[in-house]
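Worksheet: one structure, shown below.
What you see is the complex with one protein chain gone and the rest in place.
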Amino acid sequence: MLNDVTFGQYYPTKSFVHSMDPRAKLVLTIAYIVAIFLADNFFGLAAVILFLALAVIFSRVPFGSVLRSVKMILFIIVFTAILNLFFYTAGEELHVLWQWKIIVISWEAIINMVFLALRLFLLVMGTSVLTLTTTPVALTDGIESLLTPLKWIRFPVHELALIMSIALRFIPTLVDETNRIVSAQKARGADFETGGLIRRAKAMIPVLVPLLVSAFRRAEDLGDAMDARCYSGSKGRTKYKKLKFTWRDALGVLLLAGLITGIVFLNLYFGGKFAILNYFFSA
Amino acid sequence: MEAVEFDNVKYSYREDGTSPAVNGVTLQIEAGQFVAILGRNGSGKSTLAKLINALLLPDSGQVRVFGMDTKDEKNTFTIRKSAGMVFQNPDNQTVASIVEDDVAFGPENIGLAREEIGKRIEFALEAVGMQEFRYSTPARLSGGQKQRIAIAGVLAISPQIMILDESTAMLDPQGRREVMEVIKRLNRERGMTIVLITHFMEEALQADRAIVMHRGEIVMDGTPHEIFARSRELETYSLTLPRAAYICKKLQEAGLEISDAFTAEELAEELCKSMRKG
Partner (left out) sequence: MQIDAKGLTYIYNPKSPFASTALSGVDLSIAEGEFFGIIGHTGSGKSTFVQHLNALLKASGGSLRIGEYDLTDKKCKFLELRSKVGMVFQYPEYQLFAETVEKDVAFGIKNFSKEKTEDEIREAVKEALETVGLDWNAVKDASPFELSGGQKRRVAIAGVIVTKPEILILDEPAAGLDPLGKKELMELLHSIHGGWCKTIIIVSHDMDEIAENCTRAAVFSGGRVVMEGKPSEIFLRADALLEMGLDIPVTAKCARILKQDGFSLDTDFTCDDFVAKVLSLCGKGGAEHAQ
């Protein structure tokens, strides 16, 4: 059965973005996030959207699949957006639209809300392009490689990376297992839907205990299987997937450098996000 | 050449050595042989298997793989390279989320060069007939396919011995057939030594040799036909005959004069002969 953990789930296909170096993609993602928060007006965000659109197109992942990851945090986006709409008070002079007691809706608040929601949306979209185009293994390889300097201070970089990739590998297995145990206990009359918080928490025990027991059993099995396949730590180990920077990565870095420079100029040229209000209201 | 030798091996899971899981086993397995190990749950089959590739070390006695003592730590790596092992639960053996990365795990551990690993992946996936799934994710495969990937992961280390610890137990009939086809081919075409632990008597029939374990000891050892001819004895160890052999025996007991048959096909042939005569 398929499970719904698309966030951080790889979308297998071959594309420009897929074949980029995971390290490059990681660094680019971080830079992309910086760009989102650097952008101070809608022109800057438009530039980010353009960049994102390019990334999605060249990843050959269907737009719907990228959008699905947003669905999971849609609630958070809407919630923060609404809070911002009603309780935005910063700034000296507000162009008030509507007011009732302490609740004030202003043009500034609307702009702020749209801006914030857009930022969050772009953040999630961008990071899911990373996780959709990079296998968890490549991702951990990338992180391992980027963290390599830490080996000098005896930080267990390889072990950490292995733990991460195994954890990722077992998520679908454990999700399936959880569903199975929940069904089995429901069949024995367990009730997970009614009652207060404490009762519900208590009702989870018949699910959590077997899940934990099973996780330990799997861990033991996996340990044996890894031993049997000659695993003995990072010493003397080679890597099949060697990370290599290519022209694609160079192009990506170039584009993103362009994006950030562009945003800086747009910020300077057009000013903050509320600048458009001056245009409307002063006229 | 003996691939595996057990010399009066004892092993207990308890600190004080009581109720040993393997109790004084002496055994030789020749290179190229296909051996099936039968026995009830808890008869010591899996323990025996784990003693071969040094996952467990004997309390007393000696286990040698191609002459190398498993107790000598210097040998552990070489032994595990020569004796690969596939386990029961297909979900608990994969380390990676992509098939080719998982198959690469073993070769990476033994420090092979990149190009060589690539070749090994290709060879191993071809040997189990899973080339087209190289870039798939194991979570989406069937049980039989997952188990074939696990076999490929072992093959990529290119061992001479393959141990399968109830690797067909959790599969459906089709998955079981797939796995049996693969290991029979490995045995026939590459001369690989196979140690197959199983509850399915029909699978044991396909081996060169069958060993029955009971309470940590080897109690029967011979060709599958020899073993299944001793049905009374088999029963005392809580084992059954393959179904066709059971029907054949019933017919013989009722006075029908047919030769021993072990599979449905053999039984049908015998019955045809008998009916033509009658």
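Labels for the chains are A and B, by order of writing; each one numbers its residues from 1.
We adopt the following convention: contacts are C-beta pairs under 8 Å (C-beta built on N, C-alpha and C of every residue); 3 or more make two chains touch, one makes a residue touch a chain.
Please read these numbers as outputs of a predicted model, since none were measured by experiment.
Chemist: Relative to the complete complex, which of the depicted chains are touched by the chain excluded from display?
Modeler: The omitted chain makes contact with A, B across the full complex.
Chemist: Return the single residue from A:S65, A:N84, A:S145 or A:S234 that touches the missing chain.
Modeler: Looking across A:S65, A:N84, A:S145 or A:S234, the contact with the absent chain belongs to A:S65.
Chemist: Decide which residue listed in A:I205, A:A219 or A:A250 touches the omitted chain of the complex.
Modeler: A:I205
Chemist: Which residue from A:R60, A:H158, A:K186 or A:R248 sits in contact with the chain not drawn here?
Modeler: A:K186
Chemist: Footprint of the hidden chain on chain A, which residues?
Modeler: Chain A touches the chain not shown through residues 1-2, 4, 62, 64-65, 68, 177, 180-181, 183-191, 205-207, 209-210, 213-214.
Chemist: Even though one chain is hidden, which residues of chain B still touch it in the full complex?
Modeler: Against the left-out chain, chain B lists 39-42, 142-143, 169-170, 172-174, 199, 201, 238-240, 243-244, 246-247, 250-251, 254-256, 264-265, 267-269, 271-272, 274-275, 278.
Note that only the chains that are shown with their structure count from here on.
Chemist: Mind checking the centre-to-centre distance between chain A and chain B? Centres are C-alpha means, answer in whole Å.
Modeler: So the centroids are 44 Å from each other.
Chemist: Considering only the defined contacts, which chain A positions touch chain B in the complex?
Modeler: Contact set of chain A toward chain B: 2, 10, 12, 135-137, 162, 165-166, 168-169, 172-173, 217-218, 221-222, 224-232, 236-242.
Chemist: Please output the residues of chain B touching chain A within their complex, sorted ascending.
Modeler: Those residues of chain B that touch chain A are 50, 53, 55, 77, 80-81, 84-85, 87-89, 91-98, 100-101, 104-114, 117-118, 121, 135-137, 139-140, 150, 153-154, 157.
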